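Presented below is the structure to which this report refers.
Of the protein chains in this complex, all but one are displayed in their positions.
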Amino acid sequence: MSSIGEFEGKDIPESYYPKLVKELEPINKRLNAFLTISNPEGGFPFSVKDNICVNGVESRAGSRILKGYIPPFNATAVERMLNSGFGFLGKTNMDEFGFGSFGLNTEVPAKNPFDERYVAGGSSSGAAVATSILKYHVAISESTGGSIATPAAFCGVVGFTPTYGAVSRYGLIDYANSLDKIGVMARSAEDVRIVFDKVKGSDKYDTTCTDAKFTAKDKKKVFIIDQFTKGVDEKILSSFEKLVEKFKDMGYNVENREIRLAEKAIAAYYIIAMAESSTNLAKYTGFKYGLRNERFDEHYNEFFTKARKAFHKESKRRIVLGTMVRSASVRDRYYSKALKVRSLLLDEMNALLKEGFILSPVMPILTPKMAEAESLTPLEMYKSDMLTIPANLCGLPHISFPYAYEKGMPLGAQLITSQFNDYAIMDMVSKWEKDFEYRFKYNLGEL
Amino acid sequence: MEEKELSRLLKICRLELSEKEQKDIKKDIEEVVAYFDILENVDTKGTEVAYHPINVSEKLREDKAEQFGNVEGILKNTKTYRFYVVGPKV
Partner (left out) sequence: MKIGLEVHVALPTKTKLFCSCSTEASEPNTSICPICMGLPGAKPMLNEKALEVGASIAKALNCKTQDTTSFVRKVYFYPDLPKSFQITQTEDAIGREGYLGIDSKKVGIRRIQLEEDPAKIIREEDYTLLDFNRSGVPLVEIVTEPDISSEEELREFLTELKSILYYLGVDIEKEFKVDLNISLGRNRVEIKNITGVKNIIDAERYEVERQGKLLKAGQEIAAETRSYNEAKMSTEASREKESEEEYGFIYEPDLTTYSTKGIELAKPVFASRLAGEYAARYNVSAKTLKELVLFNKDALSMIEHAKEKHDMKSIIASVELLSKYNMLDMKKERLERLLLAVEKGVYPDKETLSKLYKGEQVEAAGDAVDNKTIDKEIREVIKKNPSILEEYKKNPKAANFIVGQITKKYKVHPRMVSERLNEILSG
């Protein structure tokens, strides 16, 4: 059921928005979904992940180093939402620059609305929490390696990551340019579709943005990938098996398949992501925007180094790793190799997806508590993205949706399809929604 | 990874870490880099690199000047002196 359609069918008084903001503010203080809250001038409310520029509104990609950066322009996706009559509600919390799977790499982490002791997921933590607590709202979000699917799964909402290049990245504060995708979180696949239709399509400000036609080819076949169930928590697996049965009931032939390069994908992904992000983060030197170091009389090297202390630990780690993998002596061994592995994985995935969809859990682990997630080593954290990375590395459209509740916490599964077949997986989730009711703990802004 | 190599990298990135941070990061990096090495045994002979996951078709911009409408908005983010942006000493 489309909440956008429902909302637009109603007569919304002007007083709705200030009331909504008033309702939201105290809860946001607890959950930290929003970094800024604005009073929309009308329209269906939408939020924007903090790494996507909104004209005149502080946009800092969850980072201290960009504190105070006020973009003088709108990201294309934001511009298109505003032009379509949606109302801007605020910027949502995230792991700094998108670096994280649990939403913890930020000043004040967002909390899971189902149980505040648990993480919201990352990096689009705030977008998922916002979608999970607001009755009428969609989130413009972004994924590089799983940053939409993961928090959507943890917070029990629908998270859609389109084909790479489907939505213009103009105005997106880069994490890794060849991997970043702007996508949507909502409470239904239908809402996702409405928003995707508004924001997609060629843009003269983004070379990589495509004007391809998006299709809805139903393939009648669903693949369960061996590597996507290996190492997955038993509890998740047992409820996932029930989901698979339901897909059989929905008329899909289910087959087990392999993605030979699935595990290698993690390494290839992180090499490319870090190589690109370490160049993107070079621009933060503390004087043209954001956090400002006023000691101009310091030599530029010291000046820059001092400013760059503001990065979160995880960012520093990725800058160093990214700089290493592209340094001349090992560039072929890591950076070029990873690009070739991506090429091989693309061949493998594209061939498989020609025949059918991939269905898998989103995360191999149950939603962790804050402290549990914090205790993971970086490599353990990176590896927890094993189910979302292959699709992200290959720019494949995928959608995450709630399919069960384990001790009151939502579980998320994902459907992956071939490039440009974005509508097909929205259709499938719409079908799923007919017999499965999503649960939410909050319904702020109810009419 | 040798201390020296880490120090070199940090200098290149203009990053400065405390001794403890440096120790931690060194351990993390070693672990991650060792993991990256699993790519070594993937046979990529004759494989082209994939710079993007999709075919990015050519898009060129016509050489026609357009004034950006919000120069003031750009400069508000920075410190200026007589229209110049102030930067650190070189």
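Read from first to last, the chains carry the letters A and B; within each, the first residue is number 1.
The working rule: a residue touches a chain if its C-beta (ideal position, glycine included) is under 8 Å from a C-beta of that chain, and two chains touch if they have at least 3 such contacts.
Everything quoted here is computed from the prediction, not taken from an experiment.
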With the missing chain put back, one of A:Asn301, A:Ser375 or A:Asn443 would touch it. Which one?
A:Asn301
In the complete assembly, which of A:Val21, A:Ile173 or A:Val192 touches the absent chain?
A:Ile173
Among A:Leu20, A:Ile225, A:Ala275 or A:Met370, which one touches the chain that has been omitted from the display?
A:Ala275
By the contact criterion defined above, which parts of subunit B meet the unshown chain? Give residue numbers in ascending order.
8, 11-12, 14, 49, 51-52, 56-68, 71, 74-75, 77, 80-90
Touching the missing chain, which residues of subunit A?
52-53, 59, 61, 66, 69, 71-73, 75, 169-174, 176-178, 204-208, 275-276, 278-279, 282-283, 285, 287-290, 296-297, 300-301, 304, 323, 326-328, 331, 335, 339
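The definition used in the following text is that only the chains that are shown with their structure count from here on.
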What whole-number Å value describes the gap between the mean CA coordinates of subunit A and subunit B?
21
Give every residue of subunit A touching subunit B within the complex, in rising order.
55-56, 68-73, 163-165, 178-179, 204, 207-208, 210, 261, 263-264, 266-268, 270-271, 278, 282, 285, 287-290, 292-301, 303-306, 308-309, 311, 313, 316-317, 319-321, 323-325, 327, 333-334, 336-344, 346, 377-379, 382, 393-396, 419
State the interface residues of subunit B toward subunit A in the complex, per the touch definition above.
6, 9-10, 12-17, 21, 25, 28-29, 31-33, 35-36, 38-40, 42, 44, 47-54, 56-57, 59, 61, 70, 72-74, 76-79, 85-90
